[in-house]
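What follows is one structure encoded as structure tokens, with my remarks underneath.
Missing here: one protein chain of the complex. Every other protein chain is in place.
Moving on, here comes chain A:
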Amino acid sequence: MSFITEEKINFECETGNYHTFCPISCVSWLYQKIEDSFFLVIGTKTCGYFLQNAMGVMIFAEPRYAMAELEEGDISAQLNDYEELKRLCLQIKKDRKPGVIFWIGTCTTEIIKMDLEGIAPKLEADIQVPIIVARANGLDYAFTQGEDTVLAAMAHRCPEKIRQSTNNNNEIIIFGSLPDSVVQQLSYELKKQDITVKGWLPSNRYTELPTIQTNDYVIGVNPFLSRTATTLMRRRKTKLIGAPFPIGPDGTRAWIEKICSVFDIRPKGLEERENEIWNVLEEYIRLIRGKSVFFMGDNLLEISLARFLTRCGMTVYEIGIPYMDKRYQSAELNLLRQTCSDMNVKMPKIVEKPDNYNQLDRIRDLQPDLVITGMAHANPLEARGINTKWSVEFTFAQIHGFTNSRDILELVTRPLRRNNKIKSITNDPNPCIENRVTS
């Protein structure tokens, strides 16, 4: 792992008064990904209210998740945690027959020090359903880091077989939850380079968790998976390939090249592939070239997205980010710095634990062409003539690999295209963009 010289990148840390989703939101995409799972969030009405509102329509599709809503008797320890959880889990087992139950610990279970990790193995033996505990709470984590805690807990459960001598050297295990089609696409890109994806954490079913052995190579697809990476390295003794993340054609190429270099493979046709994609993206890039963007920061995808948008010719004013793991993201940071110098723009400052109030001040001063932010600020900023893109969409859209690069720009340019079309009625003080994307 190479380490960056930090005097070149300007890191700041503010008060942490920023808006983001609670990490328990990860159940919304993980229950869909892991088909035989059931997620039990052990928390209060506050958690339930957040999930029911944030997940909107999914709620009514009978999702495989539920709240174990703590009542006063649970808080004051008048009720026995073990018995209560057993009653609930037996009911879940009866109604849904899951292959695995995840317990998502919350702020409340942290504060009352409910020993979920202690209870789970006992109860697992008792009811004969695997139980995995992940503490995805708002005291410690932000939004997408919830997935990180779940995957780190799953990493412990991956089976370990005795190594067979027929070992194909070009095998990797990829970690990070992606929609099936994106999993297919990335595997397909690697197959072209003669690299086999031995397993994927998470898989579609809990029963299909990949086998992980000592000295296996692992690589992440998302920037928020630090704990999972650490767990795989330290506890499962794997080798982590540190690479930029496959977001945007530049990131995807760098990601594949890094994997190839580990196996001493000379990448085939990657450069052409990348250029091909850039050509296709040109009609979008025309709209944002020379424009400025400001990331308020809430989902940890910010560095990768900023790097990609810089390559598209945008100027990034600020990268807000909830948490910055400089080791896990070092390759991505290096690529960002490289990209800035290639494009001849100033390296943006990276603000960890931002303060939304101060950021709004800076936005007022800088008047960026686009602010990527949470829903709490989007409408008020639009009302003040600032174009915004709701950041959560980047978490749920397909943005990985060559194939999905267009989707990122579709999202980024949408406010610009839309506001351009309705200029005649909104009197937008920021007229942007002269030509529209032709369909």
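One rule holds in what follows: a residue touches a chain if its C-beta (ideal position, glycine included) is under 8 Å from a C-beta of that chain, and two chains touch if they have at least 3 such contacts; residues count from 1.
Note that contacts and distances are computed from a predicted model.
**Q** For the chain omitted from this view, which of "Trafficking protein particle complex subunit", "NADH dehydrogenase subunit 4L", "LAMI_0F14928g1_1" or "Light-independent protochlorophyllide reductase subunit B" is its UniProt protein name?
**A** Listed in its UniProt record, the absent chain's protein name reads "Light-independent protochlorophyllide reductase subunit B".
**Q** Which of these, A:214, A:341 or A:379, touches the one chain of the complex that we don't see?
**A** If we include the chain that is not displayed, A:379 is the one touching it.
**Q** Give the residue, chosen from A:10, A:169 or A:184, that touches the chain omitted from the document.
**A** In the full complex, the listed residue that touches the missing chain is A:184.
**Q** Where the complex has a chain not shown, which of A:35, A:110, A:352 or A:393 is the residue touching it?
**A** A:110
**Q** Of the residues A:30, A:68, A:133 or A:256, which one touches the chain left out of the display?
**A** A:68
**Q** Provide the residue numbers of chain A that touch the chain removed from this figure.
**A** 16-23, 42, 44-46, 48-54, 56, 59-60, 63, 65-72, 74-75, 79, 84-85, 87-88, 91-92, 107-108, 110-112, 137-143, 180-181, 184-185, 188, 276-277, 280, 357, 360, 374-380, 383, 402-403, 405-406, 410, 437-439
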